[in-house]
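Missing here is one protein chain; the remaining ones are kept as they sit in the complex.
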Amino acid sequence: MSESLIINLSVLILFLPLFGFTTVIFLGKKFPKLYLFEVAILTSALLLSIFVLYAKLTFFNVKDIIAEFTWISMNNLPFGDVININLGVKIDNVAAIMLFVVNLISALVHIYSIEYMRGDRYYTRYFAYLGLFTFSMLGIVITHNLLMMYIFWELVGLSSYLLIGFWFHKKSAADAGKKAFIVNRIGDIGMFIGILILFTNYKTFTFDVIFEQIAAGNLPFGSEAWLTAAGILVFMGAVGKSAQFPLHVWLPDAMEGPTPVSALIHAATMVAAGVFLVTRIFVMLTADAMLVIAVIGAFTSLLSATIALTQNDIKKVLAYSTVSQLGYMIMSLGVGAYVFAFFHLVTHAFFKACLFLGSGSVIHAMHHEQDIQKMGGLKKKMPITYWTFLISTLAISGIPLTSGFLSKDGILAGTLAFGKLTGHWLIPITGFTVAALTAFYMFRLVILTFHGEPKDHHKFEHAHETPWVMTAPLVILSVLSIFIFYTPNPISPDAGWFMKNWVKTPTQVVPDNTRYHHMVESTEEAKAEIHGEIVHSVEYTETMHWAHYPAMLMSLIVAGFGILIALIFYTWKKVNADKLADKLKLLYKGSLNKWYIDELYDKTAISGTLNFSSILAWFDQKIIDGAVNGSAWLTRVVSKFSGWFDTFAVDGLVNFTAFFSGFVGFSFKKLQTGKVQTYIVFVIFSVIILLLLFKPF
Amino acid sequence: MDFYNIVFYLFALITVVSAAFVVTTKNVIHSAFFLLFTFFGVAGIYVLLGADFIAVVQIMVYVGGILILLLFGVMLTNKITDVEIRTGTIHLLPAAIGVGVFMGALIAVMVWTNWKSVPTEIPLTTTKTLGNLLITDYVLIFELLGILLLIALIGAASIARRDKE
Partner (left out) sequence: MLQVGLTHFLVVSAILFSFGIYGIVTRKNAVMVLMGIELVLNAANINFIAFAKYGNFGFSGQMIALFVIILAAAEAAIALAIVLNIYKTFLSVNVDEIDHLKE
């Protein structure tokens, strides 16, 4: 097993979907069956990524495999430097796991889409786009520098735009695609500035080199504030892509795209790219930056959980739940629970993909009915969909024996420890509240969709279980939501291989005084005491251990509470939900209308921009156009004059030249007799003249 | 005035006088005959310079080949019944002046230049030496000239045969 093999395979995995994309997009019209080729490519990429994951974890567990080459070398720059821009691949455990996750979900979604999208007008194009997306996402995962990260970041944005607006003939879909693209752009500007701050200072895009420089005490522009700013700015990219407040508004609208796309891009992989980015830059985040990240994450998760409570569109509920869970991960990173954030990223990818695909199955069966108020009783009709959906719901609600329980519990423990160590108690409180809300709205969704009496009998009669190409991915994903794949002990993720061997919290590189006190490493001796488990400090590790059981207990209680309320409301009907909504009219309206954030943006940012634009338009018309017209008038005057000048001076000169040439030619025409002999006579005389001139004798 | 000098002046005289007739006489056939004498004179000069093989080649190729070709050219391009085939002349005066001055200048150069003369011992017969050189040092040129002659042969035949449209 050699490193180069892993690198080569990873690069192959990266380019396989691109190959699929180009083939299908160019030849798809002629050979409609090519979508099978795309599916086959993804399947082979999945197999290769399983191999890479296995090889990486088995043979190079601790080592990061990096391969790079110099793309652009700039010498003799004005500031007297040599800048090499390297491109390269970094396969650490995180990247290897992500490779597998992305490929798995992508392959399953491909298979699922064969049935779901059947009969669509742009069937092959859809698969081509999926290939493009997979390529870009894999690029983000395996790159070792910010430049490539940014490029693939934008590519992901592009493919997301294409897929959201896949049904572009629907205005809402086209608008949603545009919205996603523009909102993401706002975040990307921040990310771009952040990257430029780092590049200006370190003359490189490579993560590891930047981190080494920071570890050596070389701060951007020599100040900690700039380091914090760089961290937050790069994080802004994640805010856009992972749909964090205030840029979360695009994700629910993105549900206009086909449901498998929502599962792949807007639930499992692309939105997780933001979280992945933060894990990549985690080591260079200062305490201030981390606090900002934690607060944004916590607020996002709370906000979207409250919105999810009242939504009636099955995909909208899941979309807000996605935003909420992403906020969870971001919050987890902000409080320093790196491992759990990544763990949750993986588990969430599986069960959220399963939920979305399950909802797609329901929508497919119900002939594109998405309103859960009109569903119900589907349990009997669609048993496989129901059971897989239920397992995933249990996972997202954090019920023991599921993967979601492990990761969520870890995150909650992390926030609890954070609260205890720093006194920011609001963050753990938010975390637990969101856990309760999640359990409630997810069970509301399940109960309204699958239990009770069917509300729309006509559609219910026609509903049927979807074919196996759609259910098989559901089964695979729901099985992956069971704890056994991550740990042998269903209540403690610490015992699992994921925590123990695969992913470790990296040591921060920022100066000690800019870290949280508890994230400054303890002495070597203290480390040795707790069987090498520490990455940060004894204090932190102990607090985490302390937080483990309370967090678990509380998360169980709040989840149970949420489920209980859902049952009371919707199964036993002890409390009439509508009446309660009437009583809490203000809150209900706010939640139903997404707290009017879209309207707020409409009133402020968008109309502001429009007003500003019309001012600019006025300015354009009056001032700029005036200037342009004035200059046009001036130009005409000048042209008149120069025309006159042309006619008399320039043309005169030209005519004179022509006349002169003609005259000379006419005079000398006689010399050109066309007779070789005459020329030879000339030659002789010329030679004589030369002889006389140089007098060689 | 030894024998060598006398022979040289004789040949030089033949060469120069016949060459003068070649370029002055109006009759083309006469010109050709005077050219014959010129070639013979030149061959004699070659002999005096120790180039016996070249002299023989000169007579064989020029007299036997080129001169005959020229005569054929004359015959084929004039009405054969004309007893006197004459040639017109053009710009006689400028040519005479120009060439006269030119000749004077050239002779002046030849005479007044201080040539470094190192007489080489030339063997009695040069045929063997030239033969050896032809297939050693000059073999490439030799082969190329062979090809050139072949091309000239074919080319001449094809050009001359081309029918008037």
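Read from first to last, the chains carry the letters A and B; within each, the first residue is number 1.
Assume a residue touches a chain if its C-beta (ideal position, glycine included) is under 8 Å from a C-beta of that chain, and two chains touch if they have at least 3 such contacts.
Treat the numbers as computed from the prediction; the structure is a model and nothing was measured.
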Ask   = In the full complex, which residues of subunit A touch the absent chain?
value = 672-677, 680-681, 684
Interface residues of subunit B (partner: the chain not displayed) = 1, 4-5, 8-9, 12, 15-16, 19-20, 22-23, 28, 31-32, 35, 38-39, 42, 45-46, 48-51, 53-54, 57-58, 61-62, 65-66, 69-70, 72-74, 76-77, 87-92, 95-96, 98-100, 102-103, 106-107, 109-111, 115-120, 122, 126, 129-130, 133-134, 138, 141, 145, 148-149, 152-153, 155-157, 159-160, 162-164
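In this text, only the chains that are shown with their structure count from here on.
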Note = So, in the complex, the side of subunit A touching subunit B is made of residues 675, 677-678, 681, 684-685, 687-688, 691-692, 696-697
Request  = Spell out the part of subunit B that touches subunit A in their complex, as residue ranges.
outcome  = 90-91, 94-95, 98-99, 101-102, 105, 108-109, 112-113
